[in-house]
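I have a structure I would like to understand better, so I am pasting it below and will then ask my questions one at a time.
Just one protein chain is left out here, and the rest sit where they should.
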Amino acid sequence: MLHITTLHYLVLGAALFLLGVIGVLTRRNVVVVLMSIELILNAVNLNLVAFSRYWQGIHGATALHGQVFAIFVITDAAAEAAVGLGILIAFFRNKETVNVDEVNLLKW
Amino acid sequence: MTDPRTLSLLDLETPDKTHLDANELVINMGPQHPATHGVLRVILRLDGEKVMGLECVIGYLHRGVEKIAENRTYTMFNPYVDRMDYVAAVSNGLGYCEAVEKLLGVEAPPRAQYIRVILTELNRIASHQLWLGTHALDIGAITPLFYTFRDREEILKIFEKYCGARLTTHAFRIGGLQYEVYDGFEKDVKDFVAFVKPKIDEYEELLTTNRIWLERTKGVGVISGKDCIALGVTGPVLRASGVKWDLRKAQPYANYKNFDFDIPVGVNGDTYDRYIVRMAEFRQSLRIIEQAVEGIPEGPIMAKVPKVMKPPVGEIYHSIEAPKGELGYFIVSDGSTQPYRVRVRPPSFVNLQALDVMCRGQLVADVIAVIGTLDIVLGEVDR
Amino acid sequence: MHDIVVYIQSYLDPNVKLTPGAAGNWFWATVYILLVFVGLSIAVIAMNWLERKILAHMQVRLGPMRVGPHGLLQPIADALKLLLKEDIMPAEADKLVFWVAPFIVVLAAFTVFVVVPFGPTHAITDMNIGVLFMLGVSSLAVLGIVTAGWASNSHYPLIGALRSSAQMVSYEVAMGLAVVSVILMTSLHGIGLYGVGGPSVADTGTLSMIGIVQAQLEQQEWFIFKFFPLGLIGFFIFAVAMVAETNRAPFDLPEAESELTAGFHTEYSGFRWSLFFLAEYSAMIAVSSIAVTLWLGGWLRPFPNALAGTGWDFFFSLFPGITFLFLGGLCFFSASRMPKHAFFRTQTIGLAGFGATLALIGVVLFFPGVRERVGDIFWFSAKVAAFMYLYIWYRGTFPRYRFDQLMRVGWKVLLPTGFALLILTALLGFVEPPVAAWLRGVL
Partner (left out) sequence: MNPPVATPFFFYLLSATVLIGGVLVITRKNAVHCALALITALLAQAGLYLMLYAPFVAGVQIILYAGGIMVLFLFVIMLISIERSQKERQFNKQWLIGIAVAAALGGLLIAVYTKGKSLFPEGHLTYAEAGNTQGIADLLYGQYSGTYMFAFEIASLLLLVAIIGAVVMAKKRI
C-alpha cells in the first residue's frame, strides 16, 4: 500500500497556495479576494501541521509547535477577516462597488 | 439624528437604494399579514428596524353600512350594526337602539335597561378576552388565546340561550327587548361571574409579572393623554394614558348611574398600562354584572313604540362606551320611515389614527404589539 | 468467516471498556451509528407527538386524536404527507444552494451524535476533543440556515435567516464560556486520564465527553452542584443559550409568524421542509445531551457514590423495566376507557397492542444481562427527556422576545455573567485545594 508521507501534504499545500495566489491576483471581487487569502492561510496551516507531525516523529508526541502555530494562524485569519470585511463594508457604502480595481483613491 | 416625529408622514417616495447606507426602507405590512387583525394594510417607513413613520391603508372590508342605512327602515337597519364590530355586537346594538329611542322620545323600561346592561357588560368581557388572546398571540404567547377562548365560550353560550345567536346577536330592539330572559338566566350569569373570576387571575398569572411580557410591553407604543385627546382616541387607550374618561360615568346612558364601579386608569400610556387597564375593566364589568343581576326589576321589557317608526324631523348624536371606546351614532331624520343619514363614529377607526404617533421611533416588532394593543376590529374601521 | 465472528465477538467481551470508535472496531461502530440514527429518528417522532399532546393539554385542548388511538400515528401520517407533497422550488431560487441547504442543517444536527455518550461504552466514539467537536459541528447548522434563507431569494426568509444566524452566533459565545467553566472543573482534584487520551498527570482536565462524566464520578458530584452556586449559574447560562441556539420559544424570533411568517424556511415545503423539522428536533436533543453530560452527570444514575453497592445497583437497574411497564399499563388503562363502539374497535386493539409491546419491552429490560447494560442509556435518556419537557413548557408559557432584547440578553447579561463565572471558577479551583487541606487539618 502506498504510504502517505509529509511530502504529499506539502504538495497539496503548495497546490492550495497557488490556487489562493491566482485568486488574489486575478479576481476583481474583494470578497473573493479575501476568501483566496483564506485559502493561502490554510495552505500554510496544512504545511505547519504536516511539519508538526514530522517533528513529532523525531522529538516525541509533545513536540506540537507546528500545531500551536497553526492555531496562531487561525487567530490571525479571524482578525484579518473581521477587519477586511469591515473595510469592505465601509468601502461599499461609499463607492457602491466591491471591485478591487476600482479602489483607486487614497481617501474620499 | 433628526427626530422622526418631525418628518412628514405622507412623504413615501421609495428610495431605490438597497445598500447599507439606505436612509429609509418602505415596506408593506398586510393586508394579508397574520398580525394585522384582518385586512389592515400598513405602509412602514423604516430606518433599519426603526419605524420612521407609517400610514394605514384601510377600506378592504368596506361594505357601505352607512349607505345601506339610508335605504332601510329604522328597525331593518338594526341587525346591520352588529356586523361592524362583530366581536362586540351587543354594544353596537345598544348604541343604535338608544340613539333611535332618543330620536323617537321613548325610553326603554327599567327591566329592559337592566338586562341590556348585563348583556352589554358580558359582551365587553368577551371582547376584552378576544383582545387579550390575540394580543398575547401577536407577542408570541400562544397559551392565553386558548384560555380566553375557553372562557369566552361561556358568554357566547349565554347569548345563544338568550337570543339564538352567538356572535351577531341582534339582542336589542328599539324600545326595549324582544325576548324575555329565559328561565335560569340569572343563575347562568351568576355562575359565569363565579366561574370567570379565578380565570381572570389565571390570565394575569400567565402574563402580568412575566418578565418577557413586561419587556415587550413596557415603554412600547407610548402616547400621552394630550395626544390622545387631540387625536380623539377613546376607550381603554385613553384611560391608560391617565385620562379618567368613561362615558358610562361622564354621560351616563342606559342606567349605568345606578351602578357602583370604578374607572381604571393607567399612568404611562404604554402597552403594559393598556393591558393593566383592560384587565381591571374585566373586574369592573363583573362588578356591574353582579349588581345588575341582583337588581333586575319586574315589569315590561318593551316600551310603547309605533309599529311604523317615523321619528320627527331632527338629528341626534348619541354615544356609548363600547369595549373599544366611544361608539357614537349620528342620525338625521327627515320624518320618513328611513333615516336620512346615519353616521357612525367607530372607536376602532379613530383609535387607529394614533398608530402612527405610537409607533414612531419604535421597532418593527413593536408595531405588531401596538396594533394588538389598540384592539381594532377592521369590520368597524371600514364599516 | 471465523475471523469475522471473532472480530464481532471481540467487542462483546465485558472487559472491553472502550467505545467501538475508540477500539477501532468497524462492525460495531457501524451498528452503533445505525442504532443512534434509528433511535434519534424515533425520538424525533415521539417528540413531535409528545409536544403536540403536552402543549395541547397545557392549552385545554386534546391535540391529535384522530389518526390512531390518541393520535399516536399522527407523526407517521404527517411524515407520509410531507414525503408525498409536491416539492416546490421558487422560480428565482438558487437551485443548487436551495437543494443543499437542508442537508447541511440535517448533517450538522446528526453528526453531533458521534460523540454523545449514552454510557461509558455506549457511544459511537470518544474523541479527545469531544465538546469542541460538538460545539463546532452544531455551529455549522448556521451555515445551512443562512444559505437556505439566501437561496430562497425572498425577503422574509432572508431576514429570518440573518436574524437566526446572528442569534445563534451570539449565543454560541455565552454557551462556550459556560462549557469552558465545566472543562476547568474537570481538572480539579482529578486523577488525570479520563476517557481517551489525557496524559495521566493529576490536575489535567479533558474535553472528552466520556471523560467529563467520569470526572463527575471521581469528584463525587454533578458539576451543577460544584462550587455552589457557580455550577448552577453555568448550567443556567447554558440552559438559556441552548434554547436560543435551537431557535425555540421564547427565542423563536426567526420563526416569529406574527412578523416573518415562517422565517428561513418560508419557501420550503414537503420533504425538504421536513428535513429542517428533523434537524430542529435533533438539535434540541443534541444540546440537551451536552447539558446532561456536562452538568447532570450524563449516564450516571442518581447517587452513584452515596448509594453504592450491589443492592442499590440492583434497585436502580429495575427502573428502565418499571418505566416501560408503567407506560404499557397507561396504554392499557386508556384502552379500557375507549368508547365501547364498533367504530373504535380497531383503535382500542391498536392501543392495547401498543401497550403490550411496551410492557414486553419492559419485561425484557428486567433480564439480568440486559438490565445491567441498559441502565446508563436509560438514565441518560431520562435526563434528556426532562429537558425536552422544559422546551415544551417554555413554548406553552412564554411570550416572544424582541430582537434587540434577545441580543441584549445574550451580550449584556449572559456574556458578562459567563466571564465572571469563568474567573470565579478558576479562582476557586486554585484556592479550594489548600483550603480543603487546611480544613481537614483543623477538623
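Chains here go by letter, A, B and C, matching the order in which they are written, and residues are numbered from 1 within each.
As a convention for this text, a residue touches a chain if its C-beta (ideal position, glycine included) is under 8 Å from a C-beta of that chain, and two chains touch if they have at least 3 such contacts.
Keep in mind the model is a prediction, meaning the values are calculated, not measured.
Participant: Have a look at C:M58, C:L73 or C:L135 and name the one touching the chain we're not showing.
Facilitator: For the chain that is not drawn, the touching residue is C:L135.
Participant: If the missing chain were put back, which residues of subunit A would it touch?
Facilitator: Given the touch definition above, subunit A has residues 1-12, 14-29, 31-32, 34-36, 38-39, 42, 45-46, 49-50, 52-54, 56-57, 61-62, 64-65, 67-68, 70-72, 74-83, 85-90, 92-93, 97-101 touching the missing chain.
Participant: Which positions on subunit C touch the chain that was left off?
Facilitator: So the residues of subunit C touching the unseen chain are 23-24, 26, 94, 96-97, 100, 127-129, 132-133, 135-137, 139-140, 142-143, 146-147, 150, 158, 162, 165-166, 169, 172, 196-199, 204-207.
The criterion applied here is as follows: only the chains that are shown with their structure count from here on.
Participant: Between subunit B and subunit C, what distance separates the C-alpha centroids? Give it in angstrom.
Facilitator: For subunit B versus subunit C, the centre distance works out to 47 Å.
Participant: If you average the CA atoms of subunit A and of subunit B, how far apart do the two points sit, in angstrom?
Facilitator: Distance between chain centres, rounded to whole Å: 64 Å.
Participant: Could you tell me the distance, in whole angstrom, between the mean C-alpha positions of subunit A and subunit C?
Facilitator: 35
Participant: Can you pull out the residues of subunit C that are in contact with at least two other chains?
Facilitator: In subunit C, no residue touches at least two other chains, as defined above.
Participant: Could you pull out which subunit C residues touch subunit B in their complex?
Facilitator: 58-61, 249-250, 252, 256-259, 261, 395-405
Participant: Please give the residue numbers of subunit B that touch subunit C in the complex, ascending.
Facilitator: Spelled out, the residues of subunit B in touch with subunit C are 34-35, 49, 136-143, 145-147, 150, 206-207, 210, 212-213, 215-216, 363-366, 368.
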